[in-house]
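Right, I'll just put the structure down here and ask away after.
The complex appears here minus one protein chain, its other protein chains still in place.
Chains: A, B and C, in written order; residue numbering restarts at 1 for each.
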Amino acid sequence: MKSTKAGKPASKSQLLDFYERMLLVREAENKLSSLFADGEVPGFIHLSIGQEAVCVGVTAALEKQDTLASNHRGHGHALSKGVELESFFLEIMGKEEGICGGRGGSMHVADMSVGMLGANGIVGAGIPLAIGSALAHQVRKNDAIAVVFFGDGALAEGVLHESFNLAALWKLPVLFVCENNGWSEFSPANLQFVANVRDLAKAFDIPSQCVDGNEILDVHKAAEELTAAARRGDGPQLLECITHRVRGHFEGDPQKYRTEEEMTSLSEHDPITKFEKLVATKRITKKEMQSVRDKINQKISNAVDAGRGGSDPDFERARTDVYTAGEGL
Amino acid sequence: MKSTKAGKPASKSQLLDFYERMLLVREAENKLSSLFADGEVPGFIHLSIGQEAVCVGVTAALEKQDTLASNHRGHGHALSKGVELESFFLEIMGKEEGICGGRGGSMHVADMSVGMLGANGIVGAGIPLAIGSALAHQVRKNDAIAVVFFGDGALAEGVLHESFNLAALWKLPVLFVCENNGWSEFSPANLQFVANVRDLAKAFDIPSQCVDGNEILDVHKAAEELTAAARRGDGPQLLECITHRVRGHFEGDPQKYRTEEEMTSLSEHDPITKFEKLVATKRITKKEMQSVRDKINQKISNAVDAGRGGSDPDFERARTDVYTAGEGL
Amino acid sequence: MAEVRYAKAINMALDEALSEDPSVVLFGEDVAQAGGPFGVTRGLLDKHGELRVRDTPISEATIVGAAVGAAMSGLKPVVEIMFMDFVAISMDALVNQAAKARFMFGGQCTVPMVLRTPHGGGVNAGPQHSQCLEAWFAHIPGLKVVVPSNPSDANKLLKAAIADPDPVIFIENKAMYSLKGEMSETEEDVAIGKARIARSGTDVTIVSYGAAVNTALAAAKTLAQSNIEAEVIDLRSIQPWDEAAVLESLSRTHRLVILHEAVTSFGVGAEIAARMADIGFDELDAPIVRVGAPFMPVPFAKSLESQYLPNTDKVIAAVEQVLA
Partner (left out) sequence: MAEVRYAKAINMALDEALSEDPSVVLFGEDVAQAGGPFGVTRGLLDKHGELRVRDTPISEATIVGAAVGAAMSGLKPVVEIMFMDFVAISMDALVNQAAKARFMFGGQCTVPMVLRTPHGGGVNAGPQHSQCLEAWFAHIPGLKVVVPSNPSDANKLLKAAIADPDPVIFIENKAMYSLKGEMSETEEDVAIGKARIARSGTDVTIVSYGAAVNTALAAAKTLAQSNIEAEVIDLRSIQPWDEAAVLESLSRTHRLVILHEAVTSFGVGAEIAARMADIGFDELDAPIVRVGAPFMPVPFAKSLESQYLPNTDKVIAAVEQVLA
């Protein structure tokens, strides 16, 4: 998956790859939004529309054996870490063939085969999981690193502090990625957390960078540098990405708490539009971009068909699969 | 209780007062140590011998209505906040007449009448309690502040981080006092926590001072300044006191994990010896000091007698006192 | 008598408590500006001001710890934990601090706090947003645990919980927030620890609490068509719980079914059954049967969750079993 050396300008194929991955996340979530509105997706879903440059920029700097712990807004983390699209849709639509057998849904998409340790319904809980995963990499000496994505709201959870400390103490190969989208549900970040996460990291001697999270090349460059540092044994690293949540906290949230001004300014920050403008000045043609879009749309449409074609999970199979040895235990 | 204006040199009566309070804590704990060795004190006890300048220096800057949350090493906090000595010994010796009816013991000495919200057996747990107490002062507009004492080991608990944030966000009248004695049970501080607590506080815009915790005048001066700031509405403040734990983590701990060098150097830091040297150069005579010592020894001896004279707690009374309405509930 | 929704009934109780007692304060995640994730606290910030109605950061351990400290210092805090599953983060403050303070300080203080939190499934919120963990709290001396089954009780019991000098876990049900019900205006005694006979019957006693009471009532209605008269007892609170009321009913019906949404094993029903198998043994004419969730996490998919949750069919089957 890793594709650029830190500092080198991105190649054309890489740019197309970024574009394709961001579009995949975007269009998958657009589709989930409409499926949700139509009642085909149950429960709560949290979309990361507007934040695609973060997950794609970071995961493009990872290897397959690297592990990733995510949060409630984890569709992008999952897809860009390599979770297969059909099993992703099947899961979120609650089907037996879903990657988690329909037992977890949107807030629990995981795929151990690609190191995706799971979205998580508990704010902050992924952070210590990543610490443990990084410990495993360190003990097993397998050259892998762990990455954890969390929002600005998660900064207030004590496990962040504990995990910064433990990671620094043990020099664990872990990259902390803070997706700072300025909102924690319906509350603005400035009413939630007083400190700057980079100052905190600094107090623990954890190197950090802060980038515009809507500029994929910036995100990616920083991620390349920081993952390289973590991988070579320099200990934990932090990447703060300033970004924007376009949709409500969950689908169905009318976002009355945001000003019209903020809402209308969101399009300026769109990472995909930005990227399209940027690459248009390079060697990528409109046609090439259109063909990426067509490809993605086709994929999504296939995945939705697959999701619709999935079956209701078997209750007895689920009930007897709580422990490894099954019911008989 | 408050006795100096910040910055003013201490008066003779105040110096004598400091001496008396420090000696009270010291001699009470020396006595507890021997009572423990003789089997007259059950359970675990954690002595603060060598740390007396911290509790005395800080509490001398408090008013009676100020509240104090403590930790497992809380004898000094309790006594210097004003818990009555006999009921203190009665409690730790497990008697009905103890301040807590013998139900809590050393790790749970509390006295609501003087704002002592309790020693605490859970490392870090006193910190959010103090946040809540400070909130109460703020809402009730009673000009009081809350103080919490915690060790360097407690720095690793997530509630510290959460509480720094909440206190800063709400500008709560709270003073955080970190008693940094370099040890967390049997583990040295440098293997426990990477950050400096003042850097953390700074990240939350919490003003702080760091003093030699074995110099009572320094502790007191800093405490006067910081409590005044908290009281006038400047929000949370932090005081770090560098100090030394002379005894083991608990009584009975042979401290094999400490070097001989460290053990022998401890006497250099003794806050009471230091103080005696300091005041000897001032207007306090040997005789005056001796009379303080005599007074304290008498008090302690009376308290031990009282403790021995106490009765075994009544089980039925305890059992039916779990809820306010009693058993009938 | 007016009909109000469950969420509104709670809101009214909070509003009343804030109006009447200046020591009542309210805080939690998104409870102030946003009026609560389920709209329960809507309007309270505007009416009672930001000194007493506050949004907090996402810091459950400290939210509850601060409630304890505030309660020990003259306030009556009512805090909200958004989903009961998240209470897992606050267990130290609840169990080691709130529950113990009065006892271990020899009765020197009380801890008059209320922790409101919704439990339960039915909205496909998945394994970390649907649990019913009330058995944890009921096992802890020093805590009280209240679980209202309808808007009127929710209103009255919340007022009782806020007035109570001891720490109360007040459990709401997220699937019930929009349920409408009449606000009882009788002087009937709605006290923590006092059960209510939700339906009288002679053939079997069904003991339940919270939303499941409504399932029990629906089952009883169906059973009545086959001339089986089930008595339904709504415990209202599970710590303390009204064992006298259950025993009294059992001594008339001689058959007992216990129903709750929580996992059956080691759940609240176990205590009720165990107690009746002791003090009620001579009254029992049949095995005690419990109806609850199977021993598995709450699954996400609609089809799975609907099979997971207790329902009237399962209650009817249990009643038929004890009558067989």
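In this text, a contact is a pair of C-beta atoms (placed from the backbone, for glycine too) under 8 Å apart; a residue touches a chain by one contact, two chains touch by 3 or more.
Remember, it's a predicted structure, so these values are computed and weren't measured experimentally.
Within the full complex, the chain left out of the display is in contact with A, B, C. Within the full complex, the residue among C:Ala7, C:Ala67, C:Cys109 or C:Ala138 touching the omitted chain is C:Ala138. Only one of A:Arg21, A:His137 or A:Lys221 touches the chain withheld from this view, namely A:His137.
Among A:Arg73, A:Arg103 or A:Arg247, only A:Arg103 touches the chain left out of the display. Screening A:Asp111, A:Glu224 or A:Glu240 for touch with the missing chain picks out A:Asp111. Although one chain is not shown, part of chain A still touches it, namely residues 67, 69, 98-104, 108, 110-113, 117-118, 120-122, 125, 127-140, 146, 158-159, 162-163, 165-166, 169-170, 318, 321-325, 329.
Mapped onto chain B, the footprint of the missing chain covers residues 42-44, 94-95, 102-105, 107-108, 120-124, 153-154, 156-158, 184-187, 191-193, 257, 312-313, 315, 318-319, 322.
Counting the whole complex, the residues of chain C in touch with the unshown chain are 61, 85-86, 88-89, 91-92, 94-96, 99-100, 103-104, 126-128, 133, 135-136, 138-142, 239, 262-263, 265-274, 276-279, 281-282, 284, 286-290, 295-297, 299-300.
Simple rule for what comes next: only the chains that are shown with their structure count from here on.
Look at the CA centroids: the one farthest from the centroid of chain C belongs to B. Averaging C-alpha coordinates per chain places the centre of chain A 46 Å away from that of chain B. Taking each chain's centre as the average of its CA atoms, chain A and chain C sit 36 Å apart. Centre-to-centre spacing of chain B and chain C amounts to 40 Å, using the average Cα coordinate of each chain.
With touch defined as above, residues shared between interfaces to two or more other chains in chain A number as follows: 156-158, 191-193.
In chain C, the residues touching two or more other chains are 57, 59, 61-62.
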